[in-house]
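What you see is the complex with one protein chain gone and the rest in place.
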Amino acid sequence: MSIEEKLEAALSAVKAKSPLVHHLTNYVTVNDCANIVLAIGASPVMADDIAEVEEMVSIASALVLNIGTLNARTIESMLAAGKRAKSLGIPVILDPVGVGATILRTKTAEQIIKEVQPTVIRGNMSEIKVLAGLDVTTKGVDSTASAENAEEIAKKLASDWNCVIAITGKTDIVSDGRQVYRIDNGHPILSDVTGTGCMSTSLIGSYCGANQDYLTATVAGLVSMGLAGELAQKSLTPQEGVGTFRMRLFDNIYNLAPESLAKGSKVSCE
Amino acid sequence: MSIEEKLEAALSAVKAKSPLVHHLTNYVTVNDCANIVLAIGASPVMADDIAEVEEMVSIASALVLNIGTLNARTIESMLAAGKRAKSLGIPVILDPVGVGATILRTKTAEQIIKEVQPTVIRGNMSEIKVLAGLDVTTKGVDSTASAENAEEIAKKLASDWNCVIAITGKTDIVSDGRQVYRIDNGHPILSDVTGTGCMSTSLIGSYCGANQDYLTATVAGLVSMGLAGELAQKSLTPQEGVGTFRMRLFDNIYNLAPESLAKGSKVSCE
Partner (left out) sequence: MSIEEKLEAALSAVKAKSPLVHHLTNYVTVNDCANIVLAIGASPVMADDIAEVEEMVSIASALVLNIGTLNARTIESMLAAGKRAKSLGIPVILDPVGVGATILRTKTAEQIIKEVQPTVIRGNMSEIKVLAGLDVTTKGVDSTASAENAEEIAKKLASDWNCVIAITGKTDIVSDGRQVYRIDNGHPILSDVTGTGCMSTSLIGSYCGANQDYLTATVAGLVSMGLAGELAQKSLTPQEGVGTFRMRLFDNIYNLAPESLAKGSKVSCE
């Protein structure tokens, strides 16, 4: 099967199964994450109390761990939910938001990677470089690192950690340690809206909840976001800006048909 | 007075009194709840620290308790705020989000019902069946239960607990234990946006804060949401989807006049 055929099948599976995607995520973009999961055809649930996360994740089809506004209480819950998910064979998608900006974020991401062994890790170039132990200066939660060697880094980390690594930026790079995909969908205006990274991770979670091929699922999540961003941007008049763009992003994810996803994808494989 | 006349008067009262509606609610849809309360003409306030909730609720006209992302800290605050509200004669509206999905949610909802004795409880069919002790399998926060016997269940629970029970779904059922209303407003796209259930509860809170007839207030909240959903859906072009729909939902609540609410309502009484 070509990657386009795989993408089409992956989205059809999401719409057919409507997988439950449990999130432990930040309070900044949580509403956007819930709405994007619904828009693609999956079902979101957010729960973070230590007394219920293991029970909640056991009825879910995927788990998203996003450390955007982590705290001592939710870190414990993330670890507990993550371990339970893995023990049940439920895929875990980690978004290491702002890792490298503070010791707490770096230590927490490292602990989750070590103890939970996520199925997919999605970050920007700065974040993934920090996880890879490479030298990088971080400015808050936005990437400042160059995209040089992105494919090599993704491939090596994926191989070392036996997971799928996704590095998002102008070109997105996805690898499972053997194959490497490059995705050229997207538009720079996506970085002018908060949460487009988090939403990409939640879309990956939605695809992973309905598809066992996590490499394709990750590519599908990123192509979906990139393509919806392109379509939303193209629709803007000069008077319109990020407010309208953001609304149309949800419209375009909602109206995205499996065949359109395949047709609009700009994916190449090395 | 006919139910249509009652609805018209209920919305006029909200706009005249602009009641303060104190919320202890989840961090997923809290912004939408605040905006929908403002849009209908009431005034929202969110506060959840145990050190201030009793003081805050004492200046409010209604209290909304929503367990969507409950945790040990906020459960204590919900109980304290709820008890204080009841002792002051302030109506308490409970939204038992996801009850049945975890033991924590079920126990917490049961504790609130027992200790606070809410004035109104609004849930989907799955959630209300769990509260009624009926057998039901739950998938996260979305309903999977059949609507069979909804009227009977609503009437019995309302009578047992001396409150108003609202079961929302394709047809909404509202009962105070004696009367039963059926509401046929709404559109399926409402369930493709997160928080439409929470927002319905917040609208009920807004109406209860300005009206002593809580049965009518509950019907008015659900008719408002359903009617705004119908109008928002009708306005969509094929290129538009949930993003635009959600924006227009707020537009339509904002522009909803008392006479339009009465005219657009689809309420029948048994």
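Note that the chains are named A and B in the order they appear, and that numbering of residues resets to 1 at the start of each chain.
FYI, a contact is a pair of C-beta atoms (placed from the backbone, for glycine too) under 8 Å apart; a residue touches a chain by one contact, two chains touch by 3 or more.
Just so it is clear, the model here is predicted, and its values are computed rather than measured.
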Touch criterion as defined above, residue of A:E5, A:E115, A:D160 or A:D192 at the omitted chain: A:D192
Given A:G98, A:G169 or A:G197, the one touching the chain that is not displayed: A:G98
Interface with the unshown chain - residue positions in chain B: 20, 22, 27, 30-31, 34-35, 38-39, 43-49, 51-52, 55-56, 59-60, 73, 235, 246-255
Residues of chain A in contact with the chain not shown: 26-29, 31-32, 68-72, 98, 101-105, 138-142, 192-195, 238-244, 246-247
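Going forward, only the chains that are shown with their structure count from here on.
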Whole-Å gap separating chain A and chain B, where each centre is the average of the chain's CA atoms: 33
